[in-house]
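All protein chains of the complex are present and in place, except for one that has been dropped.
We just call them A and B in the order they show up, numbering each chain from 1.
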Amino acid sequence: MNRTTIDLWVGILVAAGLGALLFLALKVGNLASFSAAQTYEVKANFANIGGLKVRAAVKSAGVVVGRVSEIRFDTETYEAVVTMSLNAAYRFPRDTVAKILTSGLLGEQYIGLEAGGDTKMLKNGDRLKLTQSAVVLENLISQFLFNKAAEGKDSAK
Amino acid sequence: MPDSNIVEVENVWFGYDPERPVLRDVSVAIPRGKVVAIMGQSGCGKTTLLRIIGGVHMPTRGRAQVLGELTSELDQDGLYAMRRRMGMLFQFGALFTDMSVYDNVAFQMREHTGLPQDMIHDLVMLKLQAVGLRGAARLMPSELSGGMARRVALARAIALDPQLMLYDEPFTGLDPISFGVIARLVRTLNDALGTTSIVVSHDVQECLDIVDYLYFVADGQVVARGTPEEIRASQEPFVDQFVHGKPDGPVPFNYPAPEYGADLELTKT
Partner (left out) sequence: MASNALRGYFERLGNQVTSGVWQLGFAARFLAYMLLHSGTALRRFSLTIREIYFSGVLSLVIILVSGLFVGMVLGLQGYHTLERYGSSEALGVLVALSLVRELGPVVAGLLFASRAGSAITAEIGLMKATEQISAMEMMAVDPIARVVAPRFWGGVISMPLLAALFSAMGIFGGYLVGVKLIGVDDGAFWSQMQAAVDVREDIVNGVIKSFVFGIAVSWIAVFEGYDAAPTAEGVSRATTRTVVTSSLAILALDFVLTALMFTGGTAT
């Protein structure tokens, strides 16, 4: 086994290994989509963020336009403060609504942005004024039961 | 006199287990330029003595002075510096099996000197020629016979022209021809290179032919010493038994055992 054959095969191994890593990163993961984009930060307050996690997607019209970068709790207003990093290519008007939605019925939660009509655009560090909190399943069920009970009472009258 | 001793071992005690010393109050002196044999039975402590001289073990008591340094006072760098002036031939050669004969002999030159490749090439050829194996340079150790492997190991050991050569049972397991070859090489290399050699062995007849002085070790102590002539003429019972290969004498034939009759259950104990 001479030196040059060994070197050749080691080179092949290293190249193949790095190639496999690259394949995993690009074709399997989501590196291609969001790495080098410029971003700007926008905050939003929510009464209840449900299961929203950091690095959850921020979508508008179903397209990913950013990521949740930070989630904090405001001890003065007792609300959740969510910071989003939005792709600088997408600018939104100042009266955009942020809603916490669920992908599918039981899937992961993400933030959906619905653009408003304001002519002025959001800048870095702005705060969204209109938000809709996450739908909590327990509240939904208790509300449904309450409605059902009210219906029952009405029809019994 | 002390100046011309390459190795001075004085009143050395040593044991792998402190309770059971392998060497007890051993003193040997190896003068410059001589070939000295340390002989004894298997397990008597002669290989341990060689290891102490090589700095592998430190004596529990006493001092070992090798090439002007006290082995117990050397740190690892000092020990390695001392070993660069020594060469050791191991019992079965201990060649590096993943390298060719050439690379084995060139090993020390490549590791310790900054010599260019063509100079190393010449030196390797020189050393291999001295042991008669210049033509085997490209072979791998697995392709060598026992005697050839031992000769290559010898060439490797003398690669940097050491001042002291240590031989650990160099004749073990060799056919008579290889035996004679190695024995002759030990003597001629010692004289040609001006080194000092210590041969640990139990092959008495060969040693008597090639060495200048002998030490006999039994039970961890030096029991006899002398020139080959003195040894051949010695009346000392252990030497006599050893040199002439007598089965019984100071070293008993029977391993300690209870009375024979009791073992055969003939007499009740």
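FYI, a residue touches a chain if its C-beta (ideal position, glycine included) is under 8 Å from a C-beta of that chain, and two chains touch if they have at least 3 such contacts.
Worth saying up front: this structure is predicted, and the values here are computed from it rather than measured.
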item: Contact partner of the left-out chain, one of A:I6, A:A47 or A:A88; value: A:I6
item: Positions on subunit A where the hidden chain makes contact; value: 3, 6-7, 9-10, 12-14, 16-18, 20-21, 23-25, 27-31, 33, 55
item: Residues from subunit B at the interface with the omitted partner, ascending; value: 54, 56, 79-81, 83-84, 86, 88, 90-92, 94-97, 107-108, 111-112, 153, 166
